[in-house]
Each structure stands twice: as C-alpha cells, then as structure tokens.
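A single structure is presented below for examination.
Only one protein chain is missing; all other protein chains are in place.
Each chain gets a letter, A, B and C, in the order it is written, and its residues are counted from 1.
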Amino acid sequence: MRAENERPVYMDHAATTPVRPEVFAAMVPYFSRFFGNPSSLYTFARESREAVEEARGRVAAAIGAEPAEIYFTAGGTESDNWAIKGASAAHRRGGGHIITSSVEHHAVLHTCQHLERQGFSVTYLPVDGYGRVDPGAVADAITDRTCLISVMSANNEIGTVQPVAELGKIAREHAIPFHTDAVQAIGSVPVDVDVMNVDLLSLSAHKFYGPKGIGALYIRNGTEIENLIHGGAQERKMRAGTENLPGIIGLGKAIELAAADIEGYTRRIGGMRDRLLAGILDAVPDVALNGHPEMRLANNLNISFRYVEGEAILLLLDAHGICVSTGSACSSGSGEMSHVLTAIGLAPEMARGAVRLTLGDANTDDDIDYVLDVLPRVIERLRSISPLAPPCGDREGT
Amino acid sequence: MRAENERPVYMDHAATTPVRPEVFAAMVPYFSRFFGNPSSLYTFARESREAVEEARGRVAAAIGAEPAEIYFTAGGTESDNWAIKGASAAHRRGGGHIITSSVEHHAVLHTCQHLERQGFSVTYLPVDGYGRVDPGAVADAITDRTCLISVMSANNEIGTVQPVAELGKIAREHAIPFHTDAVQAIGSVPVDVDVMNVDLLSLSAHKFYGPKGIGALYIRNGTEIENLIHGGAQERKMRAGTENLPGIIGLGKAIELAAADIEGYTRRIGGMRDRLLAGILDAVPDVALNGHPEMRLANNLNISFRYVEGEAILLLLDAHGICVSTGSACSSGSGEMSHVLTAIGLAPEMARGAVRLTLGDANTDDDIDYVLDVLPRVIERLRSISPLAPPCGDREGT
Amino acid sequence: MYNELVMDHMLNPRNVGELADADGAGEARSASCGDVMKLYLAIDDGVITDVRFQTYGCGAAIASSSIATELIRGKTLDEAWYLSTHDVVNALGGLPEAKEHCSVLAEDAIRAAINDYLARNGLPARETAAGTCSDCCRHDDGSCPGPEKR
Partner (left out) sequence: MYNELVMDHMLNPRNVGELADADGAGEARSASCGDVMKLYLAIDDGVITDVRFQTYGCGAAIASSSIATELIRGKTLDEAWYLSTHDVVNALGGLPEAKEHCSVLAEDAIRAAINDYLARNGLPARETAAGTCSDCCRHDDGSCPGPEKR
C-alpha cells in the first residue's frame, strides 16, 4: 500500500478539477488589488471592467459566439436553471412543453420536474444502450406547444457525446429554442454554437481547470429569455449581482487554455484512458464498459463490476489513495441508483456495480500502473465477500 | 494633483471591499491543492467538506445562528431572490401579499416587482425623512394574505439603520416570516438573528472584505422555503450547484474577522467619517447630509451638493484619484434618480447632487485630509459652470 | 462520510465466509437497494458459538454485517433475535442518515438464520411479521418501540 502522505491518485476530473497555476495567477490581482466593482464609474474600476470584458471575449471566442452573447453565472447549475426556466417562460405557448433527455444532469432534470409542478409538460426522451438520443425521437416529440428543447452535449456519468448539431438543426427547423448543457464538453470536444445550432449553452469553469462558483450561459442574439436572478443592472440587466471578478477572470483564462489544446489534451488523456481500460478488461473478469465505445469523452471510463457494489469499490480504492466516483458526485451518498445507468437499460446489479474513473491533468502513466495494480485486487477482495459471486474457480476467465 | 501612479483614495466601500490578506491566505489552498468536490466520498474530499462545514460554523457564529441554518449562495442578490421568491411561494395564502420598504436594494425591489407580475401584491412602505420605516406602518399593512415581510438592516445608499428587531417582533406576532437584507450591516452593526427576530437573512462576503461571488442565506429552522436553484443535492438539497469552495472559505474567514471587531472597526472608521463630514460642512456651503445623523452605518456619508450634479462630482473627484459613487453602484450610469433619495423626500435638485462616500480599511487620516483639500475645490469648480448657482458673492457662508 | 470504526469494518470485515457445517443459515435481501447478506451460525445449547457472513452491498451494508456477527457471537438465540438495527448502528458509532436502512439487512439475516435453525430442529418459527422492530425500522418511520415494549 502507498505511503499515507503520498498525493492521492485523483481520477474524478468529471466531478471537479484543480485550478491550473496559470489560471490562479491570472486571478490573484483581482482579489485585493484591482478589486473595484466593475459597475463603478471611476477610473480605478476600469481595470475590473476591462478584465471582465476581456474574459467575456475569451469565453465567446472559445465557443464561436459574440461577446455580447455571454452572460456570467455562478456555475453550470445556475446556467441550466436560467436557460430552462427563463427560455421556457419566455417562449411558453399554451401549457408549455419541454423536450429533454432522460440522461441529463440533475440541474436540468430537477429544473424540468420543478416546471412540471408549475404546469409545464415535459418529455424525457429515452436513449439507446449507449446513452444516445435518437434525433428522430426528438422530431417526433415536438408539438405545437413545445417551447424548449434541452439535450446535453456530453454525459457526466458515462461520457456519451450526443448528436447535438443534428438535434439543433431539428429544433431550428421548428423555430424552437435549443439549449445544450456543455458543462462536461468544454475542453474535451470542440464546441461551436453555430456548428451545433444551439441558442443556449451552459458551461462551468471548475470542470476545465477553472475556479468553482463561476460559469456562463451563452444566449444567442435574439433568443428571448426571462431573468432568473433579479436586482441590479449587471450583465446588461440580465443577471443581477456584483460580478464575481476573480472568478470571471479565472473562467476566461481557463477556457482559453482548454479550447486551445483540445486535441493535445484528449490525445494525452485518451491514451492513458485507453490503456487503463485495456488493463482492467484484461485483469478483471465479469466487467462491462458503460456508454459508447467511441463517441465518449476522452477522459471518461464508466465500468460495471458484476457481483460487487460501486460504493464499496470506491471506499476500498480510497483506502489505497485512489479517488473515483459512483455515478455523479451529487447523487453519491443518496443510495439511489443512477438514472443514467437505468436509462441505458443496465440491469440493477450491473448499475450498482458501476464506477466512474475520469482522468485529467493530475494523472500520469504511473497512476495508470498503480490503479491497474490495485483495482483488480480490490474487486477480487469484494467478490470474496459477496454472496453473489461464483466461487473463484467457476468464474469466467480464471 | 496627485501623481498618476499613486494608489487611488478609495471611498466606495459600500460598493465592494478588497479581500483582506488573511482571508485570501485562507482561500489559497482550496483552489489547486484541496480542490476536491465537497460532495465526493473519498478521503481527499474530506478536507473540502470539513472546510466548508467550518466556514458554515463561522457564519453561523457571527450572526447567532445554528450552522444548519446557513446556506451558501453566490451573493447578496441570490440570497435576496431566494428568500423573497422562495418564502413567499411556500407561505403564499390566497393571492399572496408581501410587505417591504421603498428604500430596499434593487435585489429586493426588482424581485418584488417580478412577483407582482406573477400575481402577488406588494406594499412598498414609505420611510421618514431619514429613511426609517415606521414599525406601526408595518403592523397596519399586514393583511390575512401577507406571506412575507422584508426590510433591510441598513441602507446601502444613505446608511440608515432600520428598527429591525421591532419589525421582526411584529412579524412574529402575526406568524409571518420576516426577511432582512443585512448585506450592508454585517461587520458594521451587531447582527444576531434572535435579537433581531428574523427568519431569513441575506449577506454577501465582498461587502466585508471577503471575496465577490459568495454569500449566504440564513433560514431559521422550521421556516418553509422553496428552492430557487434546482439540481444536485448540495446544501442539504436546498441549493444546487458544486460548492464554491474557496469562496466559502473566504466568506467564513471574512465574517469571523468582521464580527470580531465591529466595535474597533466602527470606532476607527466612524472617527474618520465624522472628521470628513465636519470638514465638508465647514468648507462647502449649500450642502446637506442625507440619512439619519446617528442611526447610520459608521462608514457612510451621503451628501447633497446643491447646484451641481453627482456624476459630475464623481468624475472630477476621479480625476484626482478619489473613488466615490452616486447612489448605488448598480444604478450608476443608468441616469435614473435614486429611489432611496426620492423616498426620503429629497427635492430633485438635491437628490441629483448627492454623492456617497463610504470609508473602510483602505482609508487613512491622510485620505481624509486629501479629500477635504480636493472636494471643496471640485464643488466650487462645478458651481462656477452651473447656471443654477448664484454668483459667488451671493452664496451662503462666503 | 463514514466514521473510522465503520471504515475499519468495511476494509477489514470480521467473520467473512461460510460455515460448511452451519447449524442454521439465512439470507436477507433489501427490496429497495438490492443488498444481499448470507449468514451462517454454529449453535451449541442455544448459544451462538461461531458465525460467518457474506454480503453484497455498500460500505454500510458490509460494515453492519461485520459488526453484527461480532455482536451475536456468544449470545443466546433470544438475545440475537432481539438485536435491533439500532443496536447495530450504535455499535458502529452511527451511520449517515441515508445509510441507516442498510443495517436492517443484518437483523433480517440473523432472524432468517435462527428460523432456519429452528426449522432444522423441528421447532416453530418465530414471528417476524408486521409490528416487530425489524419491520418498523425497515419502514424508516423511526417508530421502533424497542424490545422491552414489544
């Protein structure tokens, strides 16, 4: 076992990432030195104002938008809430109908459920065994009351990338605003609001080595949307509240870095990821990869280990200093089964044995070796306790 | 005139404050080192989780609450929105009626106006010439449909402190939830949720030398409130979104420091403030102090200069490196007249000549001397351009 | 999220395995989350002299199983029967609220194994029907009256 004081092997980059040193360095001056309120008129606040606009430009550039289409929020969740509540209220026709998928993040799903209680109806589209939404199903679900379509760019649990451009095209043909939760996609897949045909796009800095507590909502020019947070005139009267200055600077820097190196990053991370997967498949019997074999985020592995339970795996790996998650970090500890794994049709015993390993900057080839050493032993150990696992000799592959 | 490279004389602490060095130092480890998602189960995230709970404890201790009654938000505006929308929805009786004051921050006023569009009725209580709400008027305004009373602890423009404890007592007698926006009060006046009889209290870190983009809502145990932001299970399922870890740590540290030294701070700042006021009254004719002479925040001066316009004063002071504001920072640049100065009955020409100077840590006795040197000359200069000002010889006091 | 004792029982569960010549064996399944526990008892003169278990489930389920085996070893069948989930949770020094239901598994498995022993010996099964502690706790309504009030 590794020494207590060694750094953990962090394989939960989909939950959150460390702030990159360059990003942190860019933020530092704005806490105590150039701390002026960007809305203030004096020259001292000009530094703040200009830095905010520069960051806005960086976010816009990273996703192919205009700076005036970027609005800063407190994170992916607020962006999702704003997009869905704000656009569906502004575009409501009759009772109001929203189309989304059954594999969305809770920030989307719980918001939709809230709107159901307010009188909206919501179609939660099924997905195939890989977690993909069928564009044909979206087209079929559209009614003349449909006021918003929201489908994520890439899934946070199983990494499946959705055919967003196709979905957006259908939405556009029906003149229905289209939102995508791109929180997991930024930095891992090219994101361009025009190519993707999206009108609204959510992103969150801490998923791509920026700070926590800051995100943005892209709102295409001309897309009607009601405010979510009322108050002062910040963000062109669309999102009230004193600007999170260092956060905004950090978001701008982080997205610039992330967008500049998608290819290099995914090659690096994807290479390690592939070796990790091959090693696990090789060493551990009775496992299955969840999600799409190719159309998935380069950093994501979601693997079901039959006969054992995910949380138990997580805890034993943690005892070896390895950080992974079961399902999304948010639902950890709730004991509920992942709605995503259920949606892709996983049998309960496979869904419960799922573990997510998401790689990133923090990882090295040594980490892969280390996990490939520890993980098979952990699974073996838990299976030896499990009443479901066949006795050793009977198992496939051993 | 001062040299270009000298630091500005910052007298706009009500708009925002610099992060204190101790606060920044407390935050630093949580950006890139202990960056774990507090909702994650592994040991590495325990540091995050414990730090969040420690910060929650500090916020609670500073306002006499239980840690379980503190919920972190993205700032004062979100807290105000949540308190008002969430509590009035949960307590709605019939059409729903809200009582607030006419001098609230826009985060409260615009939220109430939004609720009016949703079918609520709102009573905006008048204030006296000092900006104080009459507790009797609150009692009279209560109907059997009243579902929330919201009155700020201290005003951001004129610094007037409200009789919150009395108002809260009335609300309690009628079993109506009572919210106070204490964004300007924390650190300047003692805040205790039991003494003040409040059920909901908003605060924002960047007003007391903490970081921007983080705040909290105190929700008294048993107070019903609907969620504002839907999604993951963070903050005991009450406020979704990955926790703003460094922000939370910074808020905890800042409020601890602020609450520990209210007396020393207000003595220090109040002393400078009083000298500044006396000096201005002495040197400049035709001026008036807005707000209450005693029941005001120790850092606040709001002064009307007859015959000249506030923005012009602001710009000329800025040219001398002095940062002040007209009305609240948020409405700066909008050209609208301050609703607060209108509510206290100021004649338009006096309201338009108002300038807010708010002192804080950044200020020294030298700053006071400097402003007392520059400000009278700036006023004299603008009056010499003004068609309203009587020729020099005719003016009172000269 | 778990305390050290729970983690210790999770990482180093006691009494894991099967008893080839068990005097009683029982299995419990949680309908809600799919946890499974198998329990094997060696019984001599109404006293549990040895015990083994196998559990499929989360950390709380494994730790509850492990500590439950420690709690009933050396106990009479009567004492073991009335071991409640509260006893298990208390012995572990507490479980997160969302995880408390996992400890019901051990209680159920113990009762199943005891009834298996009784059946093997031609004795009537004990009642585990509604109204017992096991049930009220499974329903998480916090209304467990404790054994003395049953």
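The definition used in the following text is that a contact is a pair of C-beta atoms (placed from the backbone, for glycine too) under 8 Å apart; a residue touches a chain by one contact, two chains touch by 3 or more.
Since the model is a prediction, treat every value here as computed from it, not as a measurement.
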Practice task
Using the contact definition given at the top, list the shown chains touched by the missing chain.
Solution key: B
Problem - Of A:9, A:26 or A:41, the one touching the omitted chain in the full complex - result: A:41
Practice task
Among B:165, B:295 or B:315, single out the residue that touches the unshown chain.
Solution key: B:315
Handout entry: Interface residues of chain B (partner: the chain not displayed)
Key = 307-312, 315-316, 319, 333-335, 337, 348-349, 352, 384-388
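Throughout what follows, only the chains that are shown with their structure count from here on.
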Practice task
Specify the chain most distant from chain B by Cα centroid.
Solution key: C
Completion exercise
Rounded to the nearest Å, the gap between Cα centres of chain A and chain C is 40
Problem - Distance from the mean Cα position of chain C to that of chain B, given in whole angstrom - result: 56
Fill in the blank from the handout: Within chain B, the set of residues that touch 2 or more other chains is 41
Practice task
Mark out which residues of chain C touch at least two other chains, giving numbers and ranges.
Solution key: 1
